[in-house]
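Yeah, one chain of the complex is gone here, protein chain that is, but the others are all in their spots.
So, subunit A:
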Amino acid sequence: MADAALRRTPLHDLHAGLGARMGGFAGYDLPLSYPAGVMAEHLHTRAAAGLFDVSHMGQVILRGERAAEALEALVPVDVLGLAEGRQRYALFTNEAGGIEDDLMVANRGDHLLLVVNAARKEADLELLRAGLPESVTVEPLDRALLALQGPGSEAALAALAPGVAGMRFMDVATVTLEGTEAWVSRSGYTGEDGFEISISEKAAVRVAEALLAQEGVAPAGLGARDSLRLEAGLCLHGHDIDAATTPAEAGLGWAIQKVRRTGGDRAGGFPGANRILRELAEGSERRRVGIRPEGRAPMREGVELYDSADALAPVGRITSGGFGPSVGAPVAMGLVPAALSEPGTRLHAELRGRRLPVTVAALPFIPSNFKR
């Protein structure tokens, strides 16, 4: 149902024409699924290519001498060492060591391009403006963002812009696509090879239609995006990670390069550095883990986890979960005490008043398929 308070992306009419079921997400009216359905869209993305409208996400340009150095005061990652034409995963942290948002940072030569979560756009802009010196300008962009994901992505995009075939995972480049300038990165949120494509709002429909016309490309909605990222073991901010979850707890230590860790040349110097670096060295009390319910019943966010069938108090909870179409079974992620985080550990989840067995599992649930 149309909700006037929701914002629309430039592809709104295209979604309607494709018969999408729309729904509100982070203040935007977005396609949850198309007539094929979540399951088919998910499986098609893993087998061929899915096209997602992710224009709700925030795109921000940082410009100015020493922008990279300045940004390092807000994120625990190596921005200075990020080569031109490369992108890296990053986190905005707070003084308590929690995660305010997760984002991508690309070095595009004379500027940095940040892609942040839709729900955190305003908060992130505030954090950037408060935390960066005046010499660095913070410019939010009104641009469309498409994600083309799946093993067929390269062939589909290269048919329109041959240069992208030479890109590796996490490369960024500017190409011409259907006559418009496109900022392309070889990345995504599905565990598959693929591209994220930033284009002007007025070119969005033209580019989306050209991609949908390629063999093997089908539209996919937010439902499939969520089940794909869940199987790939990727965090969703506000669910698996939040302001009260630290990088070590979230298993995101890999995102913090040596140079920012204790003993590194630029160790610390970001919000929450004391706790974050201590936990990376010594371990955290809780850990994000994969969870495999033993039965067929999906277990979703908020389901509490117990260390035995009759324990009174929960030891953890599921942070996101559902059915994994490629796994063919329910899958979930949760936060549990470090002592119970080894794959194979058996726990109990309380679902509708019953304790059901679950097993801690390694992430991701399906092997990733990136072009390194």
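Note that a residue touches a chain if its C-beta (ideal position, glycine included) is under 8 Å from a C-beta of that chain, and two chains touch if they have at least 3 such contacts; residues count from 1.
The rule is short, and it goes like this: contacts and distances are computed from a predicted model.
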{"item": "Protein name as given in UniProt for the chain not displayed, \"protein-glutamate methylesterase\", \"Glycine cleavage system H protein\", \"Sugar ABC transporter permease\" or \"Maltose/maltodextrin import ATP-binding protein MalK\"", "value": "\"Glycine cleavage system H protein\""}
{"item": "Candidate in contact with the missing chain, chosen from A:Arg108, A:His239 or A:Arg300", "value": "A:Arg300"}
{"item": "Selected residue (touches chain absent from view) among A:Gln59, A:Ser227 or A:Ser284", "value": "A:Ser227"}
{"item": "Residues in subunit A touching the chain absent from view", "value": "32-33, 37-40, 42, 223, 227, 296-298, 300, 322-323, 325, 330, 352"}
